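Of the protein chains in this complex, one is absent; all others appear in place.
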């Protein structure tokens, strides 16, 4: 079995979903791994990973609005406020979604459902540089 | 190390938890893998995976009711409505639980706590055909 590591770097500009499916597919293709797993680790605590529908853009708007209502940017709700009104909600949204995801690889392709895309879920308001470590084990 | 893939197909009939622990155990047994991991990928965005208590059935009812209150089937709350009043809540419930789960295998058995079962969590009202890919790496 061989192993490969790659950093996926994403510049984000606000609370949104940023699709990374193609970057993940490209890395897998480059390694020529036929069967194996790919583990994604987001190296931050105020952005997360999520697998969601890639068809109707309204789904992503509704998701953002759901998470914002569930964990509003209201400083009176939290003790932790030193990093801005969006920071504690960002930690909560990260806790509710994923920091680590493992996918299966078959025939040099990640196995996903037809409507599934892999997204970085940015929870901060300001521009950020985000890093996701992608790690493949397989042969 | 060897690798094995199998589709676990489940016919669902409404918003419920469908236990798949036995199907997962049978697959592991068949492969004769002694030590390794098994990765489960649900190939849908309106049903998810969850590990929960397998003892008191009230727990499952309470879970369903919690998620329904948190993300109600109320069309006025969402922009995405074209696939039915249950579809956007289904995406939200999927975001809050799991699309991918990795378990450890030891002595040809999945390692689970005494009260843990693995479930497909169906979030749609109508009958659905669901597929979970199970993928084993080990020896």
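Residue numbering begins at 1 within each chain, and the chains themselves are lettered A and B in the order written.
By our rule, a residue touches a chain if its C-beta (ideal position, glycine included) is under 8 Å from a C-beta of that chain, and two chains touch if they have at least 3 such contacts.
In this text, all values refer to a predicted model and were calculated from it rather than measured experimentally.
Considering the whole complex, the residue from A:15, A:31, A:60 or A:102 that touches the absent chain is A:102.
Considering the complete assembly, subunit A touches the hidden chain via residues 1, 3, 5, 37, 39, 41-45, 70-71, 77-80, 82, 88, 91-92, 94-96, 98-100, 102, 131, 133, 135, 137. Where subunit B meets the missing chain, the touching residues are 1, 35-37, 50-53, 56, 58-59, 61-63, 66, 70, 96-98, 101-104, 106, 111-116, 137-139.
Definition applied: only the chains that are shown with their structure count from here on.
Subunit A and subunit B have centres, each the mean of its CA atoms, that are 20 Å apart.
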